[in-house]
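A single protein chain has been omitted from the complex, and every remaining protein chain is retained in its original position.
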Amino acid sequence: MPILEITDVSAGYGSGPDILRGLSLEVEEAKSYCIIGPNGAGKSTLFKVIAGLLHPRTGNVVFRGESLARRRPDQVLATGVCFVPQDQALFPEMSVRENLIMGAYLVKDRSLVKERLARVYEMFPILSERAGQDAGKLSGGQQQMLAMGRALMIDPILLMLDEPTLGLAPQIAQQIFSQVEQLKSMGLTVVIIEQNAQRGLELADWGVVLDLGIVRFEGPSEGILEDPRIRELYLGKAASTGETR
Amino acid sequence: MIEDRAAVGPEPSDPEPEQQEAQRPPGPARYRWYVLAAVVVALFALPLFRPMISSYNYVLTLGALILMWVAMSSSWNILGGFAGYISLGHSVFMGVGGYVAGVLLYYHGISPFLTAPLGGLAAVALGFLAGFITLRTRGPAFIISTIALLFMFLLMTDNFEYLGGAAGLPLPALPLSQEWLRVPFYYAMLLIALGAIWTAYRVAHSKFGMGLRAIAEDEVKAEVAGVPTRLYKISAFAISAFWVGVAGAIYGYSIAFVRPTVFFTIAISAQMVLMAIIGGKGTVAGPVVGAVLIYAINELSLVAFGATEFNIVIQGTMLVAVLLFFPLGIVGTLRKMNRLPAFLNWD
Partner (left out) sequence: MTNVIQVAILGLLLGGVYALMAAGLTLAFGVMRIVNLAHAAFIIASAYISFFAFEKLGIDPLLSVVFVMPIMFLFGVAVYQVLFRRIEGSKRFGEMTVLLTFGIAIMVEGLLGFAFTGIYRKAAPGYANESFIVDGLFLPQGDILFIPKGQFYASLLSIVLLVALWAFLRYSQTGYAIRATTQNRAAAEIVGVNVRRVSAISFGLSTALAGASGALMSYLFPFFPFRHWQWVAVLLALVVLGGMGSMKGAVIGALVLGVASSFVVDQIGPTWGPMTFYLALFLILLIRPQGLFGKEAPA
């Protein structure tokens, strides 16, 4: 029984063309997914649609029996679906601590916020050290950790990470990956978009290949890299850049 | 292969709307020019029909004012419409033109009909200078600085003895009998309006105009594409000042005085903006249509309600309504619907 069902979704920006063109995908609980595909395939757009930031033109998104398609972002978040965008979307002039507290904006119970804050600090000790610093002054890796930490403040069921290691040095990226690994072990359903396909697929249970707004291929992640057609079609470039990173 | 249009051959007498449905209506090009030429000839001939016009002076005064607004909103459009930089202080250039010609007449007795171009050049000079400073910013900050420019000039002229202070300078009337007095002003404004439209047309159809449109679309991309954005913007500011300055010179003479509150008030700038937006900013014909329409509405509401306050409310409401429902203005909306009459398609 999947927790997230995306059926026949098309979506685009403003009066522009469809970016997603009848995309369908099912996500099962406590599994992890890696979405790969060329630029413009609609990966980030898919996340925005799920998060309620962009309403689909047709089709539906159902999370645990509830339709998300017409909901505002805050209503989607309240159901336990959390999105960390590519640019992290932090509040640059708020402190690390304030950013984390903003992550629990929808949580009314103060003691619960405190509890989760402690848990995030435990998981990302660097954030605890920098608690009073403005988020805008953190390094790239620290900002990514803050974005992930902030997402955990809502105690999500499903976490979407859009290229969390983009622009980070290899050892920092490695650190981020191991933290994603940790989230997985906590029972979270994680969906990740990753340019470094090799690394992303190693991390995930299931691989999804997007192209031109639809799912072209999906399957157990190990299989994908062996499939010569996929390798040639979609991973040729991504995989090779993955090696050099 | 011969183009469809050529094959059909010229059919100047066929203004069927279907003909204009075509993507960028090549339309009956000749018919378009006939209409325009007829309008221009009629405008030139208007003062000749003196016996047939009951309130001759009123009609000529009205005509001159409409033409002045056509000139000013067309000029405003070069910066505000093409380049997308909204100036809410454009009447400052009208004032500069008015004062330059006014001072030359008051102190040296030189007719503004001769010095009006000087007034325009002074406006251009101010445009360069002001553009140099204010165009360091974009968007709201730029708009605000144009308002500040206007108020600076109001303050300065208000307090400058040589310019007559708040009372301004009275100007001697044109040595003509009352019955012919409006004629020269009418012709001057007609020439100014044609000059302004011609300028806007030339800008719109030049590489420079393309650059301005690129700036309006996305300034960073324009810069990357090699458009010298800063130079273009400042030039657009300066060019858009010229005919406004010339019009100001003639206008001051026609009302026989120059005074700070005649020129340096935001209401005058507001009119230019309103006319260009309602007509369709960024199009050549838009400001012309807008000026005629708004001026007509002004006159009618003045006759109907008398009170100028009501007039102001109508203007504000129109601006809000057009922005919300027809942001492209009359010409822009018609063109989008492919319903624009060919004789108004000057882009």
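Read from first to last, the chains carry the letters A and B; within each, the first residue is number 1.
One rule holds for everything that comes next: a contact is a pair of C-beta atoms (placed from the backbone, for glycine too) under 8 Å apart; a residue touches a chain by one contact, two chains touch by 3 or more.
What you see is a predicted model, and the numbers here were worked out from it, not measured in a lab.
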item: Which residue of A:I36, A:A51 or A:V120 touches the chain not shown here; value: A:A51
item: Of A:A30, A:A89, A:A169 or A:M186, the residue in touch with the unshown chain; value: A:A89
item: Residue of A:I3, A:V49 or A:L77 in touch with the missing chain, whole complex considered; value: A:L77
item: Hidden partner chain, touching residue among B:V39, B:L114, B:I133 or B:A225; value: B:I133
item: Residue, one of B:I144, B:L191, B:M210 or B:L293, that touches the chain absent here; value: B:I144
item: Those residues of chain A which, in the complete complex, touch the missing chain; value: 14, 51, 53, 72-74, 77-78, 83-85, 89-94, 98, 101-103, 105-106, 150, 154
item: Touching residues on chain B - with respect to the absent chain; value: 84, 86, 88, 133-134, 136-141, 143-145, 147-152, 155-156, 158-159, 265-266, 270, 273, 277, 307-320, 323-324, 327
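Note that only the chains that are shown with their structure count from here on.
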item: Whole-Å separation of chain centres (CA-atom averages), chain A against chain B; value: 53
